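As structure tokens, the structure follows; a few thoughts come after it.
Left out: one protein chain. Kept in place: all the others.
Chain nomenclature is as follows: A, B, C, D and E, assigned in order of appearance, with residue numbering initiated at 1 for each chain independently.
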Amino acid sequence: MANNVKKLLAAGKAVMNGWLVIPSGFSAEVMAQCGFDSITVDIQHGLHDYQSMVQCFQAMQAHPVTPLARVTWNEPGTLGKVLDSGAMGIICPMINTKQDAEAFVSACKYPPRGTRSNGPVRAAMYGPASGYQGTANEETLCIPIIETKTAVDNIDAILDVEGIAGIYVGPSDLSFSMGLPPVLDVELPQILTIFDELLKKCAKRNIFAGIHCASGAYAARAIAMGFRMVSVMNDARMMAAHATSVVAQVRKGSKGVA
Amino acid sequence: MANNVKKLLAAGKAVMNGWLVIPSGFSAEVMAQCGFDSITVDIQHGLHDYQSMVQCFQAMQAHPVTPLARVTWNEPGTLGKVLDSGAMGIICPMINTKQDAEAFVSACKYPPRGTRSNGPVRAAMYGPASGYQGTANEETLCIPIIETKTAVDNIDAILDVEGIAGIYVGPSDLSFSMGLPPVLDVELPQILTIFDELLKKCAKRNIFAGIHCASGAYAARAIAMGFRMVSVMNDARMMAAHATSVVAQVRKGSKGVA
Amino acid sequence: MANNVKKLLAAGKAVMNGWLVIPSGFSAEVMAQCGFDSITVDIQHGLHDYQSMVQCFQAMQAHPVTPLARVTWNEPGTLGKVLDSGAMGIICPMINTKQDAEAFVSACKYPPRGTRSNGPVRAAMYGPASGYQGTANEETLCIPIIETKTAVDNIDAILDVEGIAGIYVGPSDLSFSMGLPPVLDVELPQILTIFDELLKKCAKRNIFAGIHCASGAYAARAIAMGFRMVSVMNDARMMAAHATSVVAQVRKGSKGVA
Amino acid sequence: MANNVKKLLAAGKAVMNGWLVIPSGFSAEVMAQCGFDSITVDIQHGLHDYQSMVQCFQAMQAHPVTPLARVTWNEPGTLGKVLDSGAMGIICPMINTKQDAEAFVSACKYPPRGTRSNGPVRAAMYGPASGYQGTANEETLCIPIIETKTAVDNIDAILDVEGIAGIYVGPSDLSFSMGLPPVLDVELPQILTIFDELLKKCAKRNIFAGIHCASGAYAARAIAMGFRMVSVMNDARMMAAHATSVVAQVRKGSKGVA
Amino acid sequence: MANNVKKLLAAGKAVMNGWLVIPSGFSAEVMAQCGFDSITVDIQHGLHDYQSMVQCFQAMQAHPVTPLARVTWNEPGTLGKVLDSGAMGIICPMINTKQDAEAFVSACKYPPRGTRSNGPVRAAMYGPASGYQGTANEETLCIPIIETKTAVDNIDAILDVEGIAGIYVGPSDLSFSMGLPPVLDVELPQILTIFDELLKKCAKRNIFAGIHCASGAYAARAIAMGFRMVSVMNDARMMAAHATSVVAQVRKGSKGVA
Partner (left out) sequence: MANNVKKLLAAGKAVMNGWLVIPSGFSAEVMAQCGFDSITVDIQHGLHDYQSMVQCFQAMQAHPVTPLARVTWNEPGTLGKVLDSGAMGIICPMINTKQDAEAFVSACKYPPRGTRSNGPVRAAMYGPASGYQGTANEETLCIPIIETKTAVDNIDAILDVEGIAGIYVGPSDLSFSMGLPPVLDVELPQILTIFDELLKKCAKRNIFAGIHCASGAYAARAIAMGFRMVSVMNDARMMAAHATSVVAQVRKGSKGVA
């Protein structure tokens, strides 16, 4: 499977990314048919673990969505294991310094760039005929989350680490680390200024920037700002949003009988 | 846990029922907080089996939703096992004759009414202090699905079986059995006439009627018709509906960049 | 694995049987080391299904306990599948007539005695070197539950079915079916008289009788009555009994501080 | 997904069918890349249940193998549930009479041919754009197992039931039912004569015949006899065969050091 | 859900804590009804992992027991993930220095106190209406295990780390690290002296001390010593203790027939 995210970015397009927190291959299979370009299994804050991620990747495999994962931590054993299962990119939390970024990339890349261990038991099934290892360093994406003031302060050093494909901005954590309420779809000028700065620094290096949003409207606006990967809520909250709305519609429409 | 569905029906209210096909305790836990009165784990057409149903019931237990299940078939071993796990009602497919209905009720009721085997290992945890067995025959609901022309023809005999608490109308199967396309939210006069007939026969016996709908609008209308339990789509389709809509919103709002 | 239950019975000993309702291979592995002669995975009223039963059988395999299962119903597909997974005996509910008993045995025995389908994928791993199929009809035990007044009335016909190895008396269901409260460790003369009758009819045919008990004291007494397989509560209730007792001990011993 | 098995058969080709007994989506994913035309999840004698079957179907979806299932019994609730999960054909045991065959087909086909309940929650994802229900009766295959002398005696009546797509011969059960040892790759003339008879009767009606084999050599021979679907052992036995051979090779090659 | 452990401690009461090693939501649900104030899912030495912990938390949610977890290691990704799943406190092994304690607290607390990442996907469902994040730092408890001589030597520095709610003493590991046999319910004066010292240092800072015990008697005595959280064995050992005792009772009571 070629990495469709890379192709879209190369063509100047923005990537519409789905986000999974329900630990079920079936909900992944459903989400994979909703029009997303890529789908991220969230092991950090989602209810996922390794096995549920594998089931999601298997269930998504027949569909044209690039499989990504957010891991819990910048830990080399896990990073390799997630890639071996077929992730075409990893979104990694708490990359705050050049050292963090270098360790992240090193764990994700085969020699000579890095120290990833060889054994892509599932991933190799879907690599090119010439062999997964020959293209993996190019095709799998290292995407650090920029979610603290420290990371913003160190952003140049982080972006200069060879092998960083993009960044993913976590607005609620970023706000939190600055003493602000942890919310998405931020409108505070001081945060928007940071977004602007991050986008410029990324653009200069041909590195894409992604962002997590709470609404489609803000996601569209983020694309207009220059973000090239947007996620909106997650599978569970989408379900809850629709369910809550239908319940209200029925209760209202039945004039209080329900 | 008292059966809230029974209380609502006794008060003349309609029951807003959620519907689960994703085999995950977590999605059940999310759905349980969306405002439904009851939630049905669909083992027949959903991706559920016994273990995923138990996990859903456990995850829903802290929330004010009455746990129901739809089984795959009118088979006594399964009916008892589902009740033992804590279901407060069973929606059972393919009840087409008086004999079907009698077998269904008999398998679900303890002696002397029926032949349900004793051993409510999980259900008894949530029964009254006086003991689950003493009230189970009253508190757990037998709800046959009326989904074939045969069942409509036999409706009086079915409804006259002692212990039938309500019926659940499956519009798509009913249409299918009559040579019509299998769709929900039916507008065809010949089907609406059947609904009307079923509702009258139920009302005469103080038996409630439920129906599966594809939209909140139709569910509200069904309540106006006289239905007293309405379900709309299911967890997966609600998630897909919202996700598809957000993707479209982003793609449109970003002027084609995404 | 030879069937140790058969050996014990042939030697005139009574079988101390453990009972599993927690769907976990690990709790089975723990129970397998508590001194039982056999252990029954309860799929009917326990929280078990096929996969959890297999895990229990695997986890018990290294221990000298004969693996048994109680199924949900006298259904041939399930009976064969449970035997194929390695059960050395099946306790089957609701055997009330000669026809029930004949169907039960037929589904459990290979030709020419019965119609069990060939394919003991896991069971054959633990059969004799000469092949599982050659001895399975002898080594795997058909044990109907006698739990209704109808079954008691038909007991001669049931016991006369060739291939019935023993019966298992369900005192609470038996009482229930006679209009009495569904309890174990029954002292009512009318029930004890039935026990006596069943024991005599079994003894005459060299068929063993088992019984489910709520206490070790009653189990010992049941053995004195003539029962040759006794089970006491189940894994979950044993755990709860001990936990409740320890909590009370601590609260009392700490003079109300806890 | 179009049913590739149907296409191959229509073209006069034989179908090489894989057989799964290990309850793992990953082993299914591996088998799906070994060159088979179809793969059958064996719920009857394999270690599979519903959930493991779904995971196998999901893991096989991206690969050009048609998903089939063997069920435990001719039970309508299960048959529908297996089809709803995406099976493109069902191999059903113990079809011995016209009544068995008619019940089997009826449970698998939508009205007007049969009584399958509408709700292809997963299957519909992979149906044609025009809707799964419109073509399901044609595209999903009913394949009774012929495994008893009774079935052979009733073969004309069974094959005449409208909707039978093929038969699957179980040589070991067939032999067993005739008082012979339950083995595959049979050479006994009396069995080969039956094969011949079955093949002729199938050919006359344009119904295909499949057979389970223990070796590739016999499978090739079976195709020469006229069988058009062959399976060889199963995933677990293939693994064991290779592992046992490698262990022997190493022990021999190391001159007894290993 | 308010943290009941905090309330009990504030009222001067001791907390009776249950301990889970069986990876099953059902055994958790049973234990949750045995009278404990809190229940700890043991991921370190128990058979639990993340998914089984979530199932236990879901199954305990309807019961008045505060959910706690023991993690395998002081690793920030895991600590956050466990809290996100709804743990109201974490018992963390191998906190031997001020640095260990500071890292532990930092990973568990939101800014500004710490660096916990925002995303309490399940935990927020059960937080106050005002939002989980607003009270989480106060309501979720950091409980280091004191289990080595090094930790005892550094106890003042550890206890002085802001955010330590209590300590949990591991008597067997503590003894082990001092060259003594690894046992619970220790009577050795040198260990009891350490307990006394730890209790005094905790009391001075209004920090509670907990301890793992092998018997209810010792637990009561530990409360008398000043411990305010006591655990006795675990679910599996409680089950085994009761089962072993019943088996012995039956064998003895049946005069050797069993």
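Structural remarks
FYI, a contact is a pair of C-beta atoms (placed from the backbone, for glycine too) under 8 Å apart; a residue touches a chain by one contact, two chains touch by 3 or more.
Model, not experiment: these values are computed from the prediction.
In terms of the touch definition stated at the top, the absent chain reaches A, C, D, E within the entire complex. Note on the undisplayed chain: of the listed residues A:N3, A:Q61 or A:T78, the one touching it is A:T78. Screening E:Q33, E:T72 or E:S245 against the full complex identifies E:T72 as the residue touching the chain left out.
Here the missing chain is touched by one residue of C:K109, C:R122 or C:R251, and it is C:R122. Among A:N4, A:Q33, A:Q99 or A:S117, the one in contact with the hidden chain is A:S117.
Contacts to the hidden chain, counted on chain D, fall at residues 12-16, 18, 21-24, 26-27, 30-31, 33-37, 47, 215-217, 219-221, 223-224, 230, 232-233, 235-236, 238-254, 257-258.
Residues touching the missing chain, restricted to chain C, are 25-26, 29-30, 33, 54-55, 58-59, 61-62, 122, 125 (touch as defined at the top).
In the full complex, chain A contacts the hidden chain through residues 49-51, 54, 75-78, 80-81, 84-85, 110-112, 115, 117-122, 133.
Heads up, the rule we're going with is that only the chains that are shown with their structure count from here on.
Shared contact partners of chain B and chain E, listed by label: A, C. Where touching is counted per the definition, the chains common to chain A and chain B are D, E. Of the two interfaces, C-E and C-D, the higher number of touching C-beta pairs belongs to C-E. Chain B and chain D have CA centres that are 34 Å apart. Centre to centre, using the average C-alpha position, chain A and chain C are separated by 52 Å.
Chain contacts: chain A has residues 21, 23, 26, 30, 33, 47, 236 touching two or more partner chains. Taken as a contact graph, the chains fit none of the simple arrangements: neither line, ring, star nor complete graph. Contact between chains, per the stated criterion, is found for A-B, A-D, A-E, B-C, B-D, B-E, C-D, C-E.
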